[in-house]
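Please see the structure below; I have some questions.
What you see is the complex with one protein chain gone and the rest in place.
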Amino acid sequence: MPLLKVTIDNIEVEVEAGTTIMNAARKIGGSVVPPAMCYYSKLEGSGGYCRTCLVKVSQGSFKDNRPMPKLVASCRTPVQDGMVVQNRTSPEVMDNRRAITEFLLINHPLDCPVCDQAGECHLQDLSYEHGLEETRTEEDRRTFDPIDIGDLIKLHMNRCILCYRCVKVADQITDNRVHGVLGRGDHSEISTLIQKAVDNDFSGNMIDVCPVGALTDKTFRFKSRVWFTRPFDAHRECAKCCGKTVLWMKGEEILRVTGRKDQYGELEEFICNDCRFHHKETTDWIVEGPRKIERHSVISQNHYEKLDIPENGEESE
Amino acid sequence: MAEQILLKNIDVPGLASYEVYRKLGGYSSVEKALKNYTPDQVTSEVTKSGLRGRGGAGFPAGMKWGFIDKKTNNPRYFVCNFDESEPGTFKDRHIGQLNPHQLIEGMILGSYALGARTSYIYIRGELFYVLRIIEKAIAEAYKNGFLGENIKGSGYSLDLYCQPGAGAYICGEETALLESLEGKRGNPRIKPPFPAVVGLYGCPTVVNNVETIAALPWIINNGGEAYSAIGIGNSKGTKLISACGHINKPGIYEIELGLPVEEFIYSDEYCGGIRHDHTLKAVVAGGSSVPILPAHLILKTAEGKPRLMSYESLSEGGFQSGTMLGSGGFIVMDETTCIVKNLLTFAKFYHHESCGQCSPCREGTGWMEKILHRIESGHGTMKDIDLLVDISKHIEGNTICPLGDAAAWPVASAIRHFREEFEEHVKLQKCPF
Partner (left out) sequence: MNSTLKNTETGPEFNRETLDLVNKIIKRYPEGRQKSALLPVLHIAQAENQGWLSSETMEYVASLLDIQPIEVFEVASFYSMFNLQPVGNCVIEVCQTGPCMLKGSEEILAHFENRLGIKAGETTADGKFTIKTVECLAACGNAPVLQVGTEYHENLTTQKADELLDKWKAENKISHTNPYL
């Protein structure tokens, strides 16, 4: 099959037919990659919901060189041969992305100082990059009480952006689905109606796919900002999964275990609940060495001046 | 009076029964098509007729049928969109309730043309009483050999069922409808693929509106050319207009496309003028989603030409000074109407009906409702008016399905044409009406 030629923000790349604009951009890498709050390459049928990845197609293809009338979701739009795409080079795209960020934030609590996700939150990144200086909403925000989904996962529905990733995990990699979306419109919520435990060997991956701090690890020991912990690649012999994880350590203690994420914040491989929740002793693991992590939200630390962050990056207790 | 294709016998007592309908010539188009036409010939008559979808988008029906993938071995489906939920629209109920056999006759023709062996009529759940009428008519059609195995000895077999919704405007959007018909939440699908390729149960599917389907028997009986001789320009045939609001004679009228708007509003044959001799203030011409126009722009285009009831004429002037024929829901307002308040009910509607899948619509519709509520109750600011315009601009075109646009257009157009009324609410700190 001949490769298709695509130009994104003036950079040319060749990709196979069927590739989306998003994945063509990822092949180039860097700033031409649109932000993705809902697309997840490892989950079938993901993407299309958040609209943060909208881009402008200024030329449809070599054959039909007309522009597309509307901005398109890059994660859901396949490229054509000769397509010309504008991401950051289009003021229209940047303006609409700012607006979409605002939409995502109008019902969002912005309680980063007390949120487990702070420091590794995609919404936080997005709002610093595209958000407005001040909020234009005077209205009350939607509020929900945090609930337990079983004894391992906590749901802060206030922070959920309805990206559907966790639902797709529940659908695609766990067998008996008990997790889903209830309600409609802005009353939609992620929940099980009767708060039944999501007990399944792979359910913990919902935490890792969640782009925000809506689904968090209840076994995360001590209230600690992520940036006070040090990540290490580690592995163990596991019958259920690859056993390759990241240990988030403070001194000699393992505070939590997650899967390994790539530069787009996506898991390289899904891990089982055994590894994630039930192996918190250093003797359980063979530590490979420190993990290089692109702390994409380092800037976010500086934003919370009120938080007293010591120079050495250790939490003051 | 225009040729009556859809409402000709609507007042005949007992029309909903097979006997009466049959006596008036009902089902003759099915006999004709099964005997004389191949499925493709039926499609070609419909293409020739110039019939456009009556559900709102106005897409040519024959062309849509032509997209269906006939090469797969999968079954194909024909589905009737009887979700009728766009505020101001109440024409399909009229057909379903009084003349269900004409809809069934059209369903058989469409199913035959597309090669469907099973077809569904998806009707909004609130209209269960109409569902019962249609189910009774379907049973009669089976009994008389127009449905089921080997229809009238033609070798063609068709099963037809009626499926209820359960309260969700979004299920009128065709892919949400298909999801709902599969027993799921009514979340619109991301397109492409379009239903003609991947539709119901993953199979090629065509969805058409009730009124579109009910026009098929006449087209087959009289020929596509006869149909296309009615109307004006690319607006062929007749259209049901459901007229409501401040007029003397609210109701459902079958007009020949091209009728002057002025005649439609003021003539006794149609709306009969504005109630209590009031004056016309504004019209929402094609269901709540289309831009509202003030009296002078609905009666005449910006260039001063008389405005006609047709796809082209109503949209003349674009969003600046025009609107759309849409579903034919014609909402008339006299000078006692508060535009802001009317708009608030629409904003509330779209907020309530957003499926919640995509962020601009999920979050933006609620935000717009809150701001409008603030303005209407006298707590708004001048900045709020611009904020509304800004929000609507950023919802429009950025969503998965057109509900986002449908929520944005009424807001943008009301402020475009009636800005002073919004400002008055802000200045007086209360509703001036």
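We just call them A and B in the order they show up, numbering each chain from 1.
The working rule: a contact is a pair of C-beta atoms (placed from the backbone, for glycine too) under 8 Å apart; a residue touches a chain by one contact, two chains touch by 3 or more.
Please read these numbers as outputs of a predicted model, since none were measured by experiment.
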Residue in contact with the excluded chain [from B:72, B:320 or B:345]: B:345
Contact residue for the chain not shown (choose from A:25, A:50 or A:181): A:181
Of B:34, B:244 or B:406, the residue in touch with the unshown chain: B:244
Option touching the unshown chain, where B:288, B:301, B:321 or B:365 are the choices: B:288
Absent-chain interface as seen on subunit B, which is shown: 75, 84-90, 92-93, 118, 120, 124-129, 131-132, 159, 161, 163-169, 180-186, 201, 242-246, 250-252, 284, 288, 329, 331, 333, 337, 341-342, 345-346, 348-349, 352-353, 355
Residues from subunit A at the interface with the omitted partner, ascending: 176-184, 192-194
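Everything that follows uses one rule, which is that only the chains that are shown with their structure count from here on.
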Whole-Å separation of chain centres (CA-atom averages), subunit A against subunit B: 40
Of subunit B, residues touching subunit A in the complex: 168, 185, 190, 351-360, 362-367, 370, 374, 387, 390-391, 394, 397-400
Interface residues, subunit A side, partner subunit B - complex: 48-52, 54, 69-71, 73, 76, 95-96, 99-100, 103-104, 106-107, 136-139, 161-162, 164, 181, 183-188
